[in-house]
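Left out: one protein chain. Kept in place: all the others.
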Amino acid sequence: MRGFWGKALAIAWKDILAEARTKDMVLSMLVFSILVIIVFNFAFESSAEQTAQVAPGVLWVTFTFAGVLGMNRSFVQEKDRGCLEGLMLCPLDRGVIYTGKMLGNFIFMLLVEVIVLPVFSILFNLPLFAPRLVLITVLATLAFSTAGTLFAAIAVNTRARDFMLPILFIPVVVPVIIAAVQASGLALAPGPGEGYWSWLQLIVVFVVIFLAVSFLVFEYVLEE
Amino acid sequence: MEKGLTVRDRFGGASLLTGLNLAMMVAALYLALLWAPTEAEQGNVQRIFYFHVPLAWVSFLAFFVVFVGSLIYLWRRSRWWDALAHASAEIGVVFTTLVLVTGSIWARPIWGVWWTWDPRLTTTTIMWLIYLAYLLVRSYATESSQGARFAAVLGIVGFIDVPLVALAIVWWRTLHPGPIIPQGGVDPSMLFVLFFSLATFTLFYVLLMMGRVRLRLAQDRLEELKYQRMQGD
Partner (left out) sequence: MTSGNPWAIEAQGLTKLFGPRPALLGVDLRVPRGAFLSVFGPNGAGKSTLIRSLATIMRPTAGKVMLEGLDAARHGGEVRRLLGVVTHQTLLYPDLTAQENLEFYARMYDVPRRRERIAYLADLVGLEGRLDQVVGTLSRGLQQRVALARALLHDPPILLLDEPETGLDPQAQGMLGDLLRRVDGQERTVVMATHSLERGLELGDRLAILVRGRLAYESTKEALNLEALRSTYRHLAAAGE
């Protein structure tokens, strides 16, 4: 078990190392997120209470598409010089490769969110760092990474590696998007926010199911 | 594969069932459109349910078959199970499209809109998108066995995902109440027509599957022959 985590972390770490050098992925996700938020701002004539209503939606649309962008890149990099094959050649359980890539994607998305959330709350004039908003963000991001890593590995191997990921990913993560939007709305609204914890549970169930299934099927995604 | 058989021979076994199904189709049309009593509140529009419900049932059945076919394909790697899953997904997508269309036709006079984010309607749409992706991932694969593998993964993941989608959407819609389906007593003759129609469409699905799987395997064979012919020259 130590071997498992040691190696999964090593895989995530080499992604972080490469990213620290180029900053490609995080930078493009960031710029993209800010652009989406600004475009939304034009799309909705915003009075104060309207803003509060659409804000969670805007936030999660942004994170969903930014996540697609980042996760796709993370596998394009693996594919370019055959590195994915290099990983397959290693005496590793396929679950280790999955976990490593998943952790990397999770960390990059969190990093982007840590920067976008404050910008967002300033632009939309909303309370910053409601603890329940942070909690739901972390969990939903984890859910995105579990499904996204599986589908990105598929997408990058197809002829349509640029647009296959959203087509595969978005319908499947609909439950997470709904839960995240609803729970964020409840977290931002004043009052006790009935139902927040049910949404949280739904996301946890999604994460558990997708971890289990991905572990079982990832082998078939990688083989040739 | 048997060499001497002609196309006609191969479909010979199915022709009896095909004839039966055709007769059932006509009967179902008659029963649904003329024989069944008109529903008191909704009027004639309600008759679309005799098609809408069986179509929806066949869609779910089809996607369940995709799930099973995908599992067995990954386990055994037999082309047959892949062809089965693929055919079932195609039929499922077509039938789901019809479910959405018939639902829409019904919703217009009853709810006053073509479309509403009703839980069932929304779930069906997402399911439709998932299996559309299933077909797309095949056509964009670099090579057919790769497409089969990727599709099988989606066939498994998608099927497990649909209940979660449904759950999320139901919770979401109960927060924003939508239109409610009118409740009325169900006439036994209505039930009879519904079940007859269910049987008709299920048999139709089975026949479509048989034809489609055969066609797919015949296509494989044709590719092989073409290739051998090319090698011969």
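First chain written, first letter: the chains are A and B, and each begins at residue 1.
Note that contacts are C-beta pairs under 8 Å (C-beta built on N, C-alpha and C of every residue); 3 or more make two chains touch, one makes a residue touch a chain.
These numbers were taken from a predicted model, which means no experiment stands behind them.
Chemist: Which subunit B residues would touch the chain omitted from the figure, given the whole complex?
Modeler: 143-145, 220, 223-224, 226-227
Chemist: Write the list of subunit A residues that the hidden chain touches.
Modeler: Within subunit A, the residues touching the omitted chain are 3, 6-7, 10, 14, 17-18, 21-22, 77, 80-83, 85-93, 223-224.
Here, only the chains that are shown with their structure count from here on.
Chemist: Return the distance between the CA-based centres of subunit A and subunit B, expressed in whole Å.
Modeler: Each chain reduced to its C-alpha mean, subunit A and subunit B end up 32 Å apart.
Chemist: Would you tell me which residues of subunit A are touching subunit B in their complex?
Modeler: Of all residues in subunit A, those touching subunit B are 147, 150, 154, 157-160, 164, 167-168, 170-172, 174-175, 178-179, 182, 195, 198-199, 202, 205-206, 209-210, 213, 217, 220-221, 223-224.
Chemist: Within the complex, which stretch of subunit B touches subunit A?
Modeler: Residue positions touching the partner: 74, 126, 129-130, 132-133, 136-137, 140-142, 146, 149-150, 152-154, 156-158, 160-161, 164-165, 167-169, 171-172, 175.
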